[in-house]
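Other chains dropped; remaining ones untouched in position.
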Amino acid sequence: MTAREEAKKLGLTDLEFDEILKILGREPNYLELSLYSVMWSEHCSYKNSKPVLKRFPTQGPQVLQGPGENAGIVDIGDNLAVAMKVESHNHPSAVDPYQGAATGAGGMIRDIFTMGARPIALLNSLRFGCLCDDRTQYLFEEAVAGIGDYGNAMGIPTVGGEVYFDDSYKENPLVNAMCVGIIKHDKIVRGKAAGVGNSVMVVGAATGRDGMHGASFASGELSDDNPDQGSPMQVGDPFKEKQLMEACLELLQNDWVVGVQDMGAAGVVSSTCETAARAGSGIELDVALVPQRDKDMKPHEIMISESQERMLVIVEKGHEDDVKKIFKKWDLDAVKFGTVTDDGMLRILENGKVVGEVPAASLAEGVPIVKRESKRPVYMDKLQIDFSKIPVTDDLNEVLFKLLDSPNIASKAIVYRQFDQTIGTNTVVAPGSDAAVIRIKGTKKGIAVSVDGNGYYCYLDPYEGGKQIVAEAARNLVVSGAKPLALTDGLNFGNPEKPEVYYQFEKCVDGISEVSKKLNIPVISGNVSFYNEGKFSAVYPTPIVGMVGVLDDVNKHCTMNFKKQGDLVVLLGENTDELGGSTYLQEVLNITAGPAPRLDIELEKKVQTCCLKAIELGLVNSAHDVVQGGLAVALAECCIAGNLGFSGEIETDLRPDTLLFGEGQSRIILSLPEENLSVLNKLAKEIGVKTSVLGFVKSGGLNIQVKQKEQVVGKIEVSTERIAEIWNNAIKRRIEK
Amino acid sequence: MNCAVIQFAGSGGDGDCYHVCKNILGQPVEYIFHKETFAAQDFDLIILPGGASHGDYLRPGALAARSKVIKSVIDAANAGKYILGIGNGFQILLEAGLLPGTMLINKDLKFYSEDIFVRVENNATPFTNLYKNGEVIRLTVACKYGNYYADKKTMEQLKTQNKIVLTYCDINGNAAEASNPLGSMENIAAIANQEGNILGLMPHPERCAEEILGNTDGIRMFQSILQYVEGGKIHDCSRRS
Amino acid sequence: MFLAKVFTFPKTGVLDPQGSAIKATVSNIGFKDIQDIQTGKYYEVRINACDVAKAKEIMKELCEKVLVNPVVEDYKFEIMEV
């Protein structure tokens, strides 16, 4: 076979092969080709997405580390900072949901402690097909168990996440993990191989043939004849990773550590070429020195294996034994297998003999960027309908029951109960409210974190959907009393070679960028996962956003549950005439139709400013944003969470179903003692936000009367007990056989 | 009161116990690494923390119970020191033979993390003397293997000797299947050894010791031990942080 | 009635973290002659079937659909009449 044919078999294009010839000035050997094939795969190189990702705003006085490192870092004051990142493990999770999800969480955690930060919280974002399907139930239960077992064994609390079910994810579920760590400004470590003569070491687990070509696997569509599925699945070892984490955090206290990099996708090759490229240096290494678990491994196998729980460590020459000593304490190996050079080459030896040699930067950054065609999908225009033709449902109680019974709206306690939420004794607000709140020991501060996405909105309108998810993530932090600081994104899309998919990708990024810029919440890290496709179509375009915010006084955090009978319930923002994209249309009336709700960024900003201020001033007892299911569901959630009720009359020009179940943006429900109303109104007026009193908190049930010109045109009258029962058991009911 | 927190390989709750002893209780506390030994006379209270030592491989607590430090723990127990095993620490005590019985996987086979209610069955212990008998308190559980099991004879002994210290119950103190999500025999949440100086419990009192975390029911367990050791000195320190 | 004894074990090349951790502990506590430990699962299944062939068929399906994770595990079973 010629080298060109071999290249093709490894997934490299003709153009890419020509580029390699140009770089090397000769034909690459098989080892070298393997390196290019994994490093130039979409998963490692971002060749399809790089130009678009440049549109993200990534700067701000609070940003200490933007995209380009293992994780982004944002300042929270007091010499402290938060490191965070999202990562996907979609394809492995489709093959083995338990191990796929577990190793996804594991890789994410490594990215955080690699920066020198101690992981303090995990979140996740999950998408599956309809729960009516047996395979989906299996994927769902196993993925949740995998994430749980890994995080639980690591001793890191899982404090948040999201789960959605939709047929579009049936064959290609999405499993994204997010990790948040805390670090002192002066302890930040970067992934750099600097200083000629310094030692390059591999620490942690031995290398086996696991997940060979995993990076390329993640860069193609799932299919039954995928050859990569023949190579062993990566199996997570949370115990080893816990030891590795403690060892690394101990190691990183020393100033003779030059750089550290996680060995994730494309293991040895990606970590060595990326650290060298960042420092503008080269690395010479001997694969025979890498501890091996399997027999007779070939140089290319050692270079591209994706065995988990390993790290690359670069230390000043002479400190190798210090490294070994630390790792021995944690029962881990640390072996020197290379040296930093100044010639920019990644030189690979086997028992002292050179077996491959390529410019390190060419692997890390030299991929020819692919310019993709982008085309507005025709379905977008077809999904616009005239809502006035849809009759208003008479039995609004029944609609509410159905919505609360939708797995996408129902309680996710059955999921997060499987995650240790409180280890670390920092969890102030556990899963179940809008955002998690975590106190920072030794300070008065807290942080709030949330992860949000809405594939359905993004499907109906990628640009508005992109805008909406940033706004929603920020709103979730704000209702918890935190000021949003920065975000990390996970961009899950179909095959980028399809112009319609690329259009969705571009527009979502534009939407995210727009709101992130206007709300001053820069993007500091992220991940792109393409080729998420079933047999017939791509998954919904599913960008997700993980966001962190700060509370200067963690005692002033706020939660969504109604707290006191007699409290007034006030709406910040305005009800709008938007029914498109609602869960009501989609799941109750079976109408998939847009437009998705519009986001007015200026209004959103004002609503958030007002809410945050009201919480800081201690005016309110609860705050909750209105999202899926609209106003009625939001009120129901406040009642269920507080085991209280609500009674109110709402005067409106809107259809009662639009008022109750429409998903218009920029709305927040507050509850507060009556005597605080005037201060709130004054505040809202100054900022320019509308407030309206919806009713008051009472015991017993949820009663809403919708009135037009004093006439009752619709009502909801249900007991809190009943709606709680439905909402709590919706998922359980479906998976219990 | 001199406290020690053992760090087993893979312990996750060691920092939480250390924090409570030091910052909430205000007592001197030291970590002891599992590869080390210690002298019984140096400590009054020895805590085996929660987490997943050795990744819960083989059986939870099984591998940790074979650590070097365990010999010192046994010596300390024999010397009458107070030993508190929480969650995984309880499992280690069982595997080390310091407490009778074993833990099976939870009845629904899943990890279970939530606040639950327990009833104080015996307050005449060094660990519970600041609670009332029959009192219902709220604590956090977080475990996959919290389904306590013992053979008939052991169970009889535990009962007749009054060594069942806490049991799962509902908010009113009634035992019911629904309030025992782990499935443990006789609703057992905590047991003590015959001599009464060793307590193993599945819920995590150290996570319920501060107002900001929304629950202070657990701090009294630590205060009980302090009072027992130092005789009569009780301070309400739950509000400090 | 038939009794099937099923063993599962990690596929070749697949990591067995549990086995390695147990091996490390037993070495530490003085079992010097233990070279390697691999962990798997064991099931005893009682089946109503008219003959061995039928029982085998049921077991194969049960293993593949429920008991075994084919991505990371291999399995074997033995069947006897009881």
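First chain written, first letter: the chains are A, B and C, and each begins at residue 1.
Operating definition for what follows: contacts are C-beta pairs under 8 Å (C-beta built on N, C-alpha and C of every residue); 3 or more make two chains touch, one makes a residue touch a chain.
Here the structure is a predicted model, which is why all the values come from computation and not from measurement.
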For this session: Report the copy number of every chain type across the entire complex, expressed with the labels provided.
Result: A x1, B x1, C x2
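Quick note on the criterion: only the chains that are shown with their structure count from here on.
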Problem set entry | Overall pattern in which the protein chains touch one another (line/ring/star/complete/other) | complete
Exercise. Whole-Å distance, chain A centre to chain B centre, using C-alpha means?
Worked result: 36
Seminar exercise, completed: Expected list for chain C, residues touching two or more other chains, is 17, 21
Exercise. Which chain B residues touch at least two other chains?
Worked result: 54-55, 57
Problem set entry | Contacting residues of chain C [partner chain B, same complex] | 17-18, 21-22, 25, 28-29, 39
Exercise. Which positions of chain B touch chain A when the two form their complex?
Worked result: 9-13, 15-16, 19-20, 33, 35, 50-52, 54-57, 110-114, 140, 142, 144, 204, 206-207, 209-210, 212-214
For this session: Would you tell me which residues of chain A are touching chain C in their complex?
Result: 95-96, 98-99, 205, 208-210, 231-237, 239-240, 293-294, 307-308, 331
